[in-house]
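All protein chains but one are shown at their positions in the complex.
Coming up: subunit A.
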Amino acid sequence: MKIQIIAFGIAKDIVGKKQMTLDFEGKSVGEVRTCLVNRFPEFEQLASLRFAVNTSYVDDSFELTENDEVVLIPPVSGG
């Protein structure tokens, strides 16, 4: 399935760009997480990273549909 990834903060650094299309096997958010960790091993260190779809955080069991926008928002701490 193809989805859009939109990355903020350090997630944008890891992915290398703000927005990308991710083609992954499966349909759940958990499977997106696995796919991202495989492609970008640094995500392993962001275990607490949460995924948002349609303005709400979703858990790993959430099932996506084609072309969904999945937003990655890690913590930032600067002030």
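Here is the rule we use: a residue touches a chain if its C-beta (ideal position, glycine included) is under 8 Å from a C-beta of that chain, and two chains touch if they have at least 3 such contacts; residues count from 1.
By definition in this document, contacts and distances are computed from a predicted model.
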item: Choices "Atp-binding protein-like protein", "Adenylyltransferase/sulfurtransferase MoeZ", "SpoVR family protein" or "Glutaredoxin" - which one is the UniProt name of the chain not shown; value: "Adenylyltransferase/sulfurtransferase MoeZ"
item: Where the unshown chain meets subunit A, residue by residue; value: 6, 8-10, 18, 42, 45-50, 52, 55-57, 71, 73-79
